[in-house]
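One structure, pasted below without further comment.
With one protein chain removed, the remaining protein chains of the complex are shown where they sit.
Labels A, B and C are assigned to the chains in the order they are written; within every chain, residues are numbered from 1.
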Amino acid sequence: MHFSFLSLLRQAFANHEGWQPYWQQAAPKPFYDIVIVGAGGHGLSTAYYLASEFGMRNIAVVEKGWLGGGNTARNTTVIRSNYLWEESEAIYEHSLKLWESLSHVLNINVMYSPRGVMMLAHNHHDTMVLKRHVHANRLAGIDNEWLTPEEAKAFCPLLNIEQNIRYPVTGAALQRRGGVARHDAVAWGYARAAAALGVDIIENCPVTGIRRGADGAVMGVETGKGFIGAKRVGVVAAGHTSVLMEMAGVRMPIESFPLQALVSEPVKPMMPCVAMSNTIHAYMSQSDKGELVIGAGTDVYTSYSQAGGLHISQHTLEAICELFPATRRMKMLRNWGGIVDVTPDRSPIIGKTPVPGLFVNCGWGTGGFKATTGSGHVFAATLASGEPHPIAAPFSLDRFRTGRLIDEAAAAAVAH
Amino acid sequence: MSGFRATSGGRFDRARRVSFTFDGVAYLGHPGDTLASALMANGVSLVGRSFKYHRPRGVLAAGAEEPNALVTVDRGPGRITPNCRATEVELFEGLVARSQNRFPSLGFDLGAINSMLKPLFPAGFYYKTFMGPAINGKAKFWNRLFEPLIRRAAGLGAAPTEPDPDAYASLFAHCEVLVVGSGEAGLRAALSASENPAVRVILCEMDHDFGGWLLADPTGARFRDEAIATLRTRPNVRLLSRTQCFGLFLQGFVGLVERVTDHLADPAIDAPRERLWQVRAGRIVIATGAIERPLVFPDNDRPGVMLSSAAHILQGRYGVLPGRAIVVATATDAAYRTAFALADGGARIEAILDRRDHAGERVRAEAEARGIRVETGLTLLGTTGKKHVTGVSYAPMQNQDLRGPSQVIACDTLLVSGGFTPTLHLLSQARGSLRWDEPLSAFVPDKVPENINIAGLASGDFPPELRGAALGLLPGNDDKSALAFVDFQNDVTARDIRLATREGFRSIEHVKRYTTTGMATDQGKTSNINALSIAAESLSQSLPKTGHTTFRMPYVPVTFGTLAGAYRAELFDPIRRTPMHDLAEKRGAVFEDIGLWKRAHAFPRAGESVKAAVQRETRTVREHVGIFDASTLGKIEVTGRDAAAFLDRIYANPVANLAPGRCRYALMLNEAGFLIEDGIVARLSDQRFHITTTTGGVGKVLHLLEDYRQTEFIDLDCFLAPVTEHWAVIAVQGPKAREVIAPLIEGINVAADAMPHMTIREGRLTGVPCRLMRASFTGERGFEVNVPADFGFFAMEALLARAEGLGGGLYGLEAMHILRAEKGYIIIGQETDGTVTPHDLGLGWAMGKAPRDFIGKRGLARPDLLAKGRKQLVGLLPDDPAVVLEEGAQIILQHEPSTGIAAQGHVTSAYFSPNLGRGFALAMLKDGRNRMGEVVTIPMPGERVLARIVSPVFLDPEGRALHG
Amino acid sequence: MADLMLTPRNAWADLTVAEIPGATLKPSPTRHRVLFQARERELETRMKAAGMAAPPAILRARMMDDVALLRPGPDEWLIVSEAEISPKWHEIAGPGAIEISHGYAGIEWCGPRVMLALSAGCPLDLHESAFPVGMASRTLYGKSEMLLWRQDHARFHMEVARSYLSAILAFFGETARHLPQS
Partner (left out) sequence: MLLIPCPYCGFPRPEIEFRHAGEAHLMRPEEPASDEAYAAFLYERENPKGIAAERWRHVHGCGRYFNALRDTVSDRILAVYKPGEVRPEVAS
């Protein structure tokens, strides 16, 4: 059923009895052209674009738990495209453009809110690095502008720009088109749109093995609901990528770390934009519901526990209280963790694997929510044709052999 | 009329009074009251408005589980705290509290119109609308119109706007046993654990008084008082009241937060507002009790509807009766006891309406004896009233069907008891698990980590009177029209949950996120089980199969400031200063942060701009001599039989063949082949090296050296120690450098041929030991004087006095940067970004020709690191000599447009050089070394700057100034 | 100019010592420090040969006649002394020893409330059963690394890297005001 004010009104008179499920619980068929492992935002958007743009219908998304329950449910929803390297600029900007029309394309309000993402500099080195981003982005036609501390304060009145603090703000790079979106709506919206096009979404169905034929090529996946055959399998399992690829005998350049976030109690609007500081490790925005959404750093060790240490959040809140001293009396309401798949160069891996028919889309680490749109789109193209989409091509697994890394980490330390 | 103070009962200070205001109206209460009890005593029952529908709300509960009674406490500028639970706010003289989320007033709230439009606001309505037509494909209506409106409407209390002036403390603590909760179970656990004086016990209680339920129960008071008295005599016991355990982590790590001054009218100036206790406990006893659940039926949220246990506590602890004409609706016997207690306190119990077919015999008999009307086997159908309950309607039930017509009983208070839920959030946090206990209708402990015990009600070991449950929407109600609230704060109703399941949200996690049930500031303490039960029912599956959502820390919200503790302002990170800092300060230095260090950026004189000072200092060094504090440079001493062999494997340059007394500029790569550090390797003697690193890099380098020393090159015998801080370093650079140092140096022949460039000698500087290095980061003749740090200040003063006599002076970091850039010397982190190899920088020669293994050697041989067209270090001269390029600016070809194309490279360093009389820059440029003389474009906002590619060495390419 | 004498100006210059009832911090007179590496056996032999008692166990300190010998790591030894370290000790430390005297500053902590004050920044259990007299270990105080040596029930010696001294004193100054009564 189409979502609109009118349909809402009509249902209001019908006691909301007429709404249909966003997606149906599908039972697995014996064989699909493409099986996607992992119903996070990326997996679901891949399925949606496969169906909507590449005309494929015989597709399943297999999810071990509830869809959108991985990092999609856990992220701080920062969306921006002002990355440093051309390859990154291409994929994140592709994604950003898709965000701008996503609500209408999917017919669900994903609340994409381009309220501006401001990245703070605190010293000469930060300034240099962020200005390099500004220049690189401008060259690529991506909006990013440099603000003086006073301009930064005008944009975000909560910000402390006194120069006598431990890490004074020396300036900021602002991408006005950056912002946030409602993470759950994104997952549900893609699921709804994909299901409407005939994609089977199979929840509570963990993939436990990847079956390969005599020629080594993929035949399908073993799951908690039995074997599911497939011509091509796309693994989109974020923090669990290593575990899944191990099933096919492929060792990945990935480590899985706990990444924490927290929200405050809800209050009336206080924070108009997203602000982040890589130097002192904190970032913050305020959701439409009113809670401050704050991201912390990763723990230092690998873990699959979706929980991290208290000292990590403490460190983040120290930084938040320095940057925004008016938040000191705010209260942390809930803290949680996700498992992020971190690559050596902090850039994703999209494309083929050494196993014929097996494709992977992973390594988005601490910053892949913003690419949910574009990643799904280029991965769908890759799965449909069997060859990497041009935007995806540089993000091949092979780059680790040749050394042609896309090192966003070296350039900017963190990337949310 | 509702709520009043009975003439007897309670554990507060009846003799004294305190005054406070709520929404500007003054009231009186007593010390020992909470804001909630004092408001109730004053007959104030409307205390808040709900999140979505702005429904009038009163106090529901008695403690941290309170969802409704949220207020803002105002202690003056910067000390305004939103979203405080009135049930936890202790009264003090002059307390100012305000209701929230209402306009213009609590009594008349325009937002209540939402309540009339409620058919339009079911769960998730915002996902379905507010998009408007797409404009250029974008959701402009959402961004410009709807989102701002929604943001303003959402949120609870007003956001703080001023910096919070209060201090927050923090302590690490250790104990053998930590007991959480001071009810009967907690007290007993603490008593028995602390019998052994060697066992350190911490008992924490989030309430302002110890005793839990015992405080409300006159028969329990004696045990409580004796237990506390005994515990106080034991030196191995720490009693912490007002202290919430908010998080249980791994291996007995526990977070407690103590409210230190919020309850005081006039806190001591030095007292912290709250204190964080980070406890490591050998064993943890969770004695957190149980929380009562409300009943779910239409209009169950009116002020005057209250949990039975809360009313009991209100009466028992505060001597306050919630009303005069009370109806008790229950599924447990415990609520009968509440009824009796209230009756004893002077209230009239209109009826006890029991959901069950049979009440416990003892309570039934006692009710009869007291003449209280009891009706069993019935359901509730609604309440009447507007801003306060005036009556309750109910009907008898047979199985799931109504057995008769509905009836209404008039009352001013409705107490509800839907059963109890053991408080097991902490167990879940510590990765224990829960299991559904059907007879108890509650989640009880299942797998309990071996260092945890669960005691009292939390364990699920309920006395018979607390058993019994009415889960979910009470039968006889269809959820069509009225609002039967499940999550009071977030206005989630039974029908919202059913709608969610109808729309395909089958996982309880989906239901939570779609309806927001359990996501409010109370995190569903009173509502989660009802929500779960409604979801299970409408999914036609069992409750355990439906499962519960994840419990996360904190148990109750914790102040940011408390978690940040003392780490604010200058304590946020340590500030490191060199031994010569004061000297720089005296000379007017402007400082710059480099890592944790404060370094002198420049030394502007009176009336001189920083820029001008930098130019002057840069000139001074080339023309005369400059003095520079280089103490922050990392220094590591490496000794031992195999020190040389070890460093030879570490550095990309061969260093084993370095003769004692010689220095070498050396590069450190990572195993991938990228440059990560540079510095000087100086060989003091056969088995002793003094190496330097960048200021920020020394920690990383030490870590790396120790790694290879301890785990990789274990065949080599050597030892390393950080000596950065033992040596103060004064760089003396410029044509007159030797003149400056010569008279002060003893025991070293500093003549040009005796001590050429890149040598090190040990001797004395005016009597103190000195390591003198002949090295230069400016391209001028240079010495680096290392003296033990205690002597740094006066050594620098002495050297400066000499330099000034020769026309020289101090120079700062910025001048140093210009000087080195004029010579094409790189800075790690400026010319490099982790993707640069020595070859890229034209430093390939440094690696020598002889075959040897070193870190990064194999990495350097990977295809892409050898590929053609990599970016290489070059110099740039802007066409216009006055122009200084911007660091980070991109470089494109002259004919290319300013946007939409790939860059050729970027500017890494750019300055105005007084020595060149023009702006100049270093850059990393594709294939740069083959492009000398080419003109490139640097697009800047609104303009295009042209620059010529030149060698990165702008001055003295033969290096003549270095020598001699 | 050889007549010019350089007066030492140690890390404590211009720093004011904070104090609260029950906890006093003061500059330690220790001025000399040498760090060296040796296997325990090796060192024991060398020390025996010099007529000295056996070296301390790991994470322990021992007062020898004129110096204190600390063992912060398995093979790592630190000599701390008020007076110039004698040649005898230099011999024991061996040719690879590294002079670090000026790189650190010593703080004496004493008083009945020092354990509590330390707990504001030190994550270790400082109860005597866990951190007995004679124990010496590197650990943290706030965000600064330090080496903590318990000399008596209520007396500690702290070695801190020179540039961290002011941060440590500032951290004490701020946190000590906010300690609970006991």
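Observations on the structure shown:
Note that a contact is a pair of C-beta atoms (placed from the backbone, for glycine too) under 8 Å apart; a residue touches a chain by one contact, two chains touch by 3 or more.
None of the values given here were measured: they were computed from a predicted structure.
Taking the complete complex into account, the chain left out of view touches A, B, C. Only one of the listed residues, A:Leu44, A:Ala60, A:Ala152 or A:Met252, touches the absent chain: A:Met252. Contact with the undisplayed chain is limited, among B:Pro235, B:Gly807, B:Pro863 or B:Pro897, to B:Pro863. Residue-wise, the contact with the chain that is not shown comes from B:Ala672, picked out of B:Ala672, B:Ile748, B:Ile891 or B:Leu955.
Residue A:His240 is the one among A:His42, A:His240 or A:Arg334 that touches the chain not shown. Interface with the hidden chain, as seen from subunit B, comprises residues 249-253, 278, 280, 431, 671-672, 703, 706-707, 710-712, 714, 853, 857-859, 862-863.
Contact residues of subunit A toward the unshown chain are 240, 242-243, 246, 251-256, 300-305, 307, 309-311, 344, 400-402. Where subunit C meets the omitted chain, the residues involved are 58-59, 72-74, 76, 123-124, 137-140, 145.
In the analysis below, only the chains that are shown with their structure count from here on.
One inter-chain figure worth recording: subunit A and subunit B are separated by 21 Å, centre to centre, where each centre is the mean of the chain's CA atoms.
Between the CA-based centres of subunit A and subunit C the separation comes to 49 Å, rounded to the whole angstrom.
Centre to centre, using the average C-alpha position, subunit B and subunit C are separated by 33 Å. Within subunit C, no positions touching two or more other chains are listed. Residue numbers of subunit B whose C-beta contacts span two or more other chains: 278, 567, 570, 573, 575. For subunit A in complex with subunit B, the touching residues are 3-5, 7-9, 11-13, 15-17, 19-25, 65-66, 69, 73, 86, 100-101, 103-104, 108-109, 111-114, 122-125, 127-136, 138-141, 160, 165-167, 182, 184-185, 188-189, 203, 264-270, 280, 286, 288-290, 305, 307, 309-310, 313-314, 317-322, 325-336, 399, 401-405, 407, 409-411. Partner subunit B is touched in their complex by these residues of subunit C: 1-2, 4-11, 13-14, 35-37, 95-104, 116, 119-125, 127, 129-130, 142-144, 161-164, 166-168, 170-171, 174-175, 177-180. Residue ranges on subunit B touching subunit A, taken from their complex, read 51, 78-83, 119-120, 122, 125-131, 134, 137-139, 142-143, 147, 150-152, 154-164, 166, 168, 247, 249, 253, 255, 278, 431, 480, 495, 499, 502-507, 509-510, 513-514, 516, 519, 521, 523, 550, 552-554, 557-561, 563-565, 567-570, 572-573, 575, 592-594, 672-674, 829-830, 833-835, 859, 862-865, 867, 886-890, 892, 898-903, 906, 939, 941.
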